[in-house]
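Shown here: the complex without one of its protein chains, the others still in place.
Showing chain A:
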Amino acid sequence: MAPTDALPTDLDVLVIGTGAGGAPLLARLASAGLKVAALEAGVRHPPEGIATDEVAQAGLFWMDERLAAGKDPVSFGRNNSGRGVGGSTLHYTAYTPRAQPDDLRLKTEFGQGEDWPLEFAELEPYYDELEYFLGVSGPAEYPWGPQRRRPYRHPPLPLNGAARLMQRACAEIGMRTSPAANAALSRPQEQPGYGTRHTCTNRGFCQAGCSVGAKASMDVTFLALAESLGAQIVDGAQVTSLTMRGGHVTGAEFVRGDRLEHLSARTVILAAGAVETPRLLLMNGLANSSGQVGRNFMAHVGVQVWGQVDDDLRPYKGIPGGLISEDTHRVPGLIGGYLLQSLGVMPVTYATQYARGTLTWGPELIQHLSGYNHVAGINVLGECLPYEHNRLELSDELDGRGLPKPRVHFSFGENEKRMTVHAEALMRDLWGRIGARDVWALPRAAHTLGTARMGTDPATSVVNPDGRTHDIENLWICDNSTFPSSLSVNPALTQMALSLRTADALLGGLKG
């Protein structure tokens, strides 16, 4: 069926993408009275229509084919890329740790990696605002990083089996742990523009879509607010090019249904993520006077260790990542550091990871998978340095729309390899302490970061510290592509903070 809704005209700002980069600023700009709209490649996924089934939820992911190259090819699709109104927040695990101040100063501290062109103090008020608005559930006292000025809005969610085992094992070796900060509700909350969001039902499906609105994905938070303030979201709209006139961007062309359409706006904000944003810029030959578009692709070190115990754990219950430790934020011998997270898991995700990770087949495979209810996982999320050799480029192979498929080269450097070895040994020790058997490790990289870095020098960066491209005065970028370094924490909360900050900078510029 062809979409029938009328397209908006006379837009102040057009946002491309509705995830953690695009949604917060859409709401902020709408609340300031600007006429704004967003284009989203995916469609709406209302919570009540979301099945508790991983295969049925494939539509939440970006399934257009990407080519993974390098020594450590990154798996895309269900690993890390969302598609739908809400973007990747539809399937993020709702982990919302803050970056620590020294995360932003890697080069100063270690002489490697990059410093961010902004200070922690500039992010902090946005963190405070976000944790309250999203309804983050977390501990009264969080042991790491600067003391927060505003406590978490809700108490922590209950700890599931894997979280309790990690808690016990860490205690044995004197590692501190804490219930994690999760953007899922331990109490109901009224959400402006949406209504009542319900308490988490411990359904464990956070890595896919939440069916009750407990998880703070963008659709039930910022996008609902934005629409209530007059913002228009055009879904099912795949942007194919940016239109230009006289060195300024004038709008975007997109395919919706079987039609090619266009939206004009005075300012355009690209918020399509660290793969689609550079892909679009490279296809159009835009904003790349530095030659940095597509460069410095990063994916967090994300090695996982799994084991089975006698206890009936039911890894499908509870928030998947209930427990955290940041005691490994700095480790002698490593540049940057990592955090530890407990892991619940859904059966199909577990099974396919086990098959790929161990290449076990035959009766042994079935035997192992039959122990699913006894599986406990633990993983890390660690710094990945920006490298010249990790980059996104356009391939000669075309997709269904006749556009070049992106090819992403990714190989761990020495630091990522050392970090993986260190983390795997620590997690194997922890899982040994809980008496886990059939322990196995999956080396892995998570999240897509970099490819359009922010900086003060137009010769070495794509956007300025506010997110505006150096080359095109009315083209901004607001997504994880602008991260100069990866940070040693999950990126969603920091991305949202950057989004609000970019909105405020844009509004300040309009006032000035």
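Keep in mind that, in the parts below, contacts are C-beta pairs under 8 Å (C-beta built on N, C-alpha and C of every residue); 3 or more make two chains touch, one makes a residue touch a chain; residues count from 1.
The working rule: contacts and distances are computed from a predicted model.
Chain not shown in the complex: UniProt lists it as "Gluconate 2-dehydrogenase subunit 3 family protein", one of "Heterodisulfide reductase subunit B", "Gluconate 2-dehydrogenase subunit 3 family protein", "Heme exporter protein C" or "NADP oxidoreductase". Set against the missing chain, the residues A:Gly19, A:Gly204 or A:Gly377 yield one that touches it, A:Gly204.
Checked against the full complex, the candidates A:Tyr372, A:Tyr387, A:Phe412 or A:Trp431 give a single residue touching the omitted chain, namely A:Tyr372. Check A:Trp62, A:Phe222 or A:Tyr338 against the missing chain and you find that the one touching it is A:Trp62. Looking at A:Ala355, A:Leu394, A:Leu442 or A:Leu510, the residue that reaches the missing chain in the full complex is A:Ala355. Residue A:Leu313 is the one among A:Leu90, A:Leu313, A:Met454 or A:Ala492 that touches the chain missing from this view.
If you put the missing chain back, the residues of chain A touching it would be 48-56, 61-69, 73-79, 81, 158-161, 164-165, 201-205, 211, 309, 311-314, 316-318, 346-348, 350-352, 354-356, 359, 361-363, 365-366, 369-370, 372-373, 395, 400, 407.
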